[in-house]
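First, the structure itself, so that you have it in front of you.
Complex shown without one protein chain; remaining protein chains in place.
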Amino acid sequence: MSSTRWVQESLVVQTPGKGFTNVTPQVVNLVAAAKVRLGQCVLLVRHTSASLLIQENADPAVLRDLERWMSELAPEHRRWEHDDEGPDDMPAHARSALTRTNETIPIVDGRLALGTWQGIYLWEHRTSPHRREIIVLVSGTD
Amino acid sequence: MSSTRWVQESLVVQTPGKGFTNVTPQVVNLVAAAKVRLGQCVLLVRHTSASLLIQENADPAVLRDLERWMSELAPEHRRWEHDDEGPDDMPAHARSALTRTNETIPIVDGRLALGTWQGIYLWEHRTSPHRREIIVLVSGTD
Partner (left out) sequence: MSSTRWVQESLVVQTPGKGFTNVTPQVVNLVAAAKVRLGQCVLLVRHTSASLLIQENADPAVLRDLERWMSELAPEHRRWEHDDEGPDDMPAHARSALTRTNETIPIVDGRLALGTWQGIYLWEHRTSPHRREIIVLVSGTD
């Protein structure tokens, strides 16, 4: 049994407003640099109006459909009590509640064990561009 | 490379019925006691009619809005087949399916790496008060 390595990094993402940013390449690079053969990668987005999602990385229409459909599940035109940060803020919290704030992905043979069609996305829920921070924690063994 | 510490505790929460209980202070204390500098904290709620959520800790209207909106996504007045534990039970399972049963939060410099506006909440989905148990597992290195 060899010992366990713990490595922590941060990812900063500048979003263009509502929609998806693929952060898979950056996470792949951080995992490779951590030199862990068998272990896991934990991601935490440090915000409550943006979220993380593992979704299909092939057809961009999937992401456009998710965006439109989610805009109806948590609509801006609803009468929200919390409205002093703009009409898109409370829907953003609601969208965050339905999706994920953290994801944990196993690392096998030194690589994220994602399926072929899976990508890691930051989902921005606010209308205007934002600077978002994701904590990345890699742990595992050689 | 130093060795990895594993510490497990339980949190018992007495809920007042539907709504949010902020458990951040208790989790912060358990993490501090575990004396882990770099690692992670895993939370698991041991129930399927209550859930965990990381959400905004500033304006309480956000939590009231989430409660009202979720009551419409998973309404009591729907004709549910599973109805022998009361009209609020099946909606509670549905609300649990949309939110989270477990959360994993990195620990950096001995502290939960949550964002400034993030709190950890137990979300009770049943109408009457319940006793809920959360397993807390801290792992990491000095």
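Which chain is which? They are A and B, in the order written, and residues in each are numbered from 1.
Convention: a residue touches a chain if its C-beta (ideal position, glycine included) is under 8 Å from a C-beta of that chain, and two chains touch if they have at least 3 such contacts.
Bear in mind that the values here come from a model prediction, so they are computed numbers and not experimental data.
Consider the whole complex, including the chain that is not shown, and state which of A:7, A:30 or A:105 touches that chain.
A:105
Write the list of chain B residues that the hidden chain touches.
Interface with the chain not displayed, on the chain B side: 3-6, 8, 42, 44, 46-49, 73-74, 78, 80-82, 84, 90, 93-94, 96-98, 100-102, 104, 133, 135, 137, 139.
By the contact criterion defined above, which parts of chain A meet the unshown chain? Give residue numbers in ascending order.
Residue positions of chain A that touch the missing chain: 1-4, 38-40, 53-56, 59, 61-62, 64-66, 69-70, 73, 98-100, 103-106, 108, 113-118, 139-141.
In this section, only the chains that are shown with their structure count from here on.
Using the average of all C-alpha atoms in each chain as its centre, how far is it in Å between chain A and chain B?
Result: the chain centres lie 19 Å from each other.
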